[in-house]
Every structure is written in C-alpha cells, then in structure tokens.
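Every protein chain except one is present and positioned as in the full complex.
Labels A, B and C are assigned to the chains in the order they are written; within every chain, residues are numbered from 1.
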Amino acid sequence: MNHGYSADKDAVLARLKKVEGQVRGIARMVDDDTYCIDILTQVSAATRALENVALLLLDDHLDHCVRHAAIQGGPEADEKIAEASAAIARLVRS
Amino acid sequence: MNHGYSADKDAVLARLKKVEGQVRGIARMVDDDTYCIDILTQVSAATRALENVALLLLDDHLDHCVRHAAIQGGPEADEKIAEASAAIARLVRS
Amino acid sequence: MNHGYSADKDAVLARLKKVEGQVRGIARMVDDDTYCIDILTQVSAATRALENVALLLLDDHLDHCVRHAAIQGGPEADEKIAEASAAIARLVRS
Partner (left out) sequence: MNHGYSADKDAVLARLKKVEGQVRGIARMVDDDTYCIDILTQVSAATRALENVALLLLDDHLDHCVRHAAIQGGPEADEKIAEASAAIARLVRS
C-alpha cells in the first residue's frame, strides 16, 4: 500500500540515517569523556533532527492520507483526522 | 464567517480565561517573593495549558477548515494543508 | 527572604504583564472569530514568552540558590540541585 511519505521516502530514510550517525557520534563522545556541555549540544541537535523527520512525515500524512480520506468522506475521514490530531499532540508534548 | 473553533468557542474562551488567571497568579507569586521552584512549577502548568489551547484550535482547524478545503479541492486545499503544517511546526518548535 | 530572581524581579514582572496581555489579546481574537491559523501564531508566541520567563527564573535560581547551597554544602546543596533538575525536566517535557 502507498502512504503519504512514498514520494519523500528516500529523503526520510536519508535523514534517519543521519540521525542514527548523530546518536552514534554522541555515544563516542561519552565514551571519550568529552565535556558534558559539548555532548548536550549534540543531543539537542539530534533531537531537533528527529522532530524535523516527524514534521516531514506529518506534512505528508496531511497532504495525502487526510486529504484523500476527507474527499472520500464517511467514518474513515473522521478517523484519519482524529489520528492526525493525536499524533500532533504526542509530538507537541514530547 | 464561521471558523473551525466555532462550536468550541466557549470552551476555548474559558481555557484562555483560566490561563490569564494563572499568569496573573504567577506575577503575584513573584511579587510576594515566593520560592523560585514553586513559581517554575506554575509557569510549567500555564505553558502546558496554553499548548492544550493550541492543540484544541488545531484539532478544530483540521476537522473543519482543512476537511472542507480538501473536499472543495483546488489551490485552496493545498494552501490550507500547507498552513496547518506550518502552524504545527511552530507549535512543535515552541 | 531574598530569592534568586530578586535582582530581575521588575524584569520578570514586566514580562508576565506582557504575557497576560498576549493571552487577553488571543481571547479577543477568538471572540472576534479571527482565522484559526492567525490565533495559533499568537498562541505559539505567548507559549514561547512564558518559556522565556521560566528560563530567566531558572538562570537566577542556578546563579543564586544553587550556587549558595553548593558553597554551604551539606544536604541542602543536594536538595537544591535535585529540585533544579526536577524543574528543568518539567520544563523540557511541557
């Protein structure tokens, strides 16, 4: 099945690969006894990168799944909108 | 003109009234030289209350404006979805 | 008793006054049926302003209460540091 992020799949995968590398780099800094504040700067950067992946996935979800469900109408439209709202709330509160 | 939050207007206004009271209460605590940590607890609570107002407004926006625009189609649908995405990003980053 | 924010008391109170005005302005926008996205922009701005008040109070807390307690030593130093950590966690998660 095709999802909202299909067109951006390569971009999403490339960003996740980058975040994985950032997290591995942070572990190396901890292992090397790097100064705490310098590690924290990298943790903030990785957190922001992950949030940006979430925002990209959410954009695609609104642009495809929610839009299509709204056009189809019926209970599936309500469900998709409720799901998107819940995902946004989790993101804002995380 | 009617907006997404029309049905929830009284609920949104009641919540904002409560946040306004929370902020006034925090100012009183500062004025009374209350212990910093106790003030910070109230600032976190008011921040969370404001975020919840934002999430309620956003739910209504998806449920009404975005849904209607998607059904109508055309450039307005694209515009409404892009606006919602930008508002979500501002919220997640604030 | 004097707290960390004593020197910044007027600045903190002025910022809180401004946030209170922002929240009242948002209520007026809702009452006037302003477009949801424009309201959300103002809610994000007020949320950020409240976070900045929290960061200012926290700076002062570290700079005064935590610093003094550390110099004094004893169980109060541990307590102040644990309190500051808990306040930071509430702030990051809100």
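In the analysis below, contacts are C-beta pairs under 8 Å (C-beta built on N, C-alpha and C of every residue); 3 or more make two chains touch, one makes a residue touch a chain.
Everything numeric in this text was worked out from a predicted model, so none of it was measured.
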Chain not shown, touching residues in chain C: 51, 54-55, 58-59, 62-63, 66-67, 70-71, 73, 77, 81, 84-85, 88-89, 91-93
Residue numbers in chain A that touch the chain omitted from display: 1-6, 9, 12-13, 16-17, 19-20, 23-24, 26-27, 30-31, 33-37, 39-41, 43-48, 50-51, 53-54, 57-58, 60-61, 65, 83-84, 86-87, 90-91, 94
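Please note the rule applied: only the chains that are shown with their structure count from here on.
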Farthest-lying chain, centroid of Cα atoms versus that of chain B: A
Between chain B and chain A, distance of the C-alpha-averaged centres to the nearest whole Å: 22
Numbers and ranges of chain C residues touching at least 2 other chains: none
